[in-house]
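Excluded from the complex is one protein chain; the other protein chains are retained at their positions.
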Amino acid sequence: MKQFLRVAWVVMRKDLTVEMRSREILYTTVFFAASCVLVFAFALVREGRPLEDASAGILWISIAFAGTLGLGRTFERERHTETLRALMLAPSDRPAIYVGKLLGILALMAIVEAVLVPMVGLLFDAPIFARPHWLAALLAAGTLGFASVGTLFAAMLVRARSRDVLLPVLLYPITIPVIIAGVRGTAALFQAAPDEPMARFWAALLVFFDVVFVTLSLWTFEPLMTE
Amino acid sequence: MSRAFVPLVIAGMLLFAAAPLVVAGAPFEQTMGLVQKIFYYHVPSAMLMFVSAFVCGIASAAYLFRRSAAADRVAVAAGELVVLFGLIVLVTGPLWARKAWGVWWEWDARLTSSLLLWMIFVAYLLVRRFGGPGSEKLAGAMALFGMANVPFVYVSVNYWRTLHPKTSVVMALEPGMRAAFWFCVAAFAILYVLLLTLRKRLEDRQAAVEQLYLATED
Partner (left out) sequence: MKRTVLVLLVFALLPGAALMARQPAPAARPPVPADPTAPTTASQPAPERVASQDFVPVSALPPQAEQLPAAPLVIGAYAFVWVALLAYVWMLWRRMKKLERELADLQRRVQTHETRGGSA
């Protein structure tokens, strides 16, 4: 178990170190997410102001799009430098490598969300501080669900054809329930009177999704990555 | 051609041809009247869509973990049938809904999750077709997630408030309807087995052709 965690930690550190040198993926993904929010805000305008109930949806859509982009770019870098093959050749537990990559993606998405949430709060006058711990719980659970499936598929697609378009094609039908749950929970929190029981229900559902997705991903990562 | 095949085909065709007659003989539902008859094709198709998703998932797991090529061929056959039966469900449902609910579509838990299940398997077929070499494994993973989705689709209607009838309806049918319904289920089930067998046979043939190509390459 300790070995497992060590490998995961090392893989994550490697990813973050490489990323911190140029910060290319970080900056471009954050900017892309911000533009997403703006595009949706402008598209869903009535009488000069964006639709208020749209804030939760826009937040989660931007997270989903930015996440897909970040996943694609991260693994493109792996493919380019052939490090994924090197990782697979290493005598370590495959699921540990998966967890390491997942943690790296989670870190990236956490930074993106740290920028998006205040932005949404500002542009839509959304009460992000009304129930901050519930909001954080929803975001954490939802991001984990999205990223767990995303990391698996992005890793699988590294050697496939048409990988850029196939990632969203494969990812979205599976993760849309996660997004729906996230949006509903967040919308419940952003109401004038935050509906905590509702948010709790959706958070619980998200945790359920997380358990299923992470388990399935851990289980299938090894046979998928071996030739 | 196995021994059971031809009698099964005949049985299937007879059942299927007789189904409209059986359905016409079933009593009218009190509030929905004629349009409720769509139920007799809509529900068995949905049942088979779920069954096929399970078959595809289990076959994909066998392919991924046991590297069984035959299992992969069953998986692709089952995957196509999920899309086919899912299409039937998604077309007959709205036709019924237009009359029963007044709208073609509702974004409630059951309809949304069914549509997503269908889309997962459409993506399954897309990745098999356009994913290039090694896409069978990718698709296999997709099928596993699709299979995990099925129980969620099934119970969604019981746990969320939806316009769609709950799962308890099937067991609570009145006798006249029950006979017609299970007749249709049997007809569809036989049809499903036939289609699956045919499709798998097609895949077997394809694999044989590819092997021969490799053998004659030089």
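Structure notes:
Read from first to last, the chains carry the letters A and B; within each, the first residue is number 1.
Quick note on the criterion: a residue touches a chain if its C-beta (ideal position, glycine included) is under 8 Å from a C-beta of that chain, and two chains touch if they have at least 3 such contacts.
These numbers come from a predicted model, not from an experiment.
Under the touch definition stated at the start, the shown chains contacted by the missing one in the entire complex are B. Which of B:22, B:155 or B:202 touches the hidden chain is settled by the complete complex: it is B:202. If you put the hidden chain back, the residue from B:87, B:122 or B:155 that touches it is B:87. Taking the complete complex into account, residues 20, 29-38, 41-42, 45, 80, 84, 87-88, 91-92, 95-96, 98-103, 161-163, 165-166, 168-169, 191, 195, 198-199, 201-202, 205-206, 208-209, 212-213, 215-216, 218 of subunit B touch the chain not shown.
Going forward, only the chains that are shown with their structure count from here on.
Each chain gets a centre from the mean of its Cα atoms; for subunit A and subunit B, those two points are 32 Å apart. Contact residues of subunit A toward subunit B in the complex are 149, 152-153, 156-157, 159-162, 166, 169-170, 173-174, 176-177, 180, 212-213, 216, 220, 223-224. Residue ranges of subunit B in contact with subunit A, taken from their complex: 64-65, 112-113, 116, 119-120, 122-123, 126-127, 130-132, 134-135, 137-138, 140-142, 144-146, 148-149, 152.
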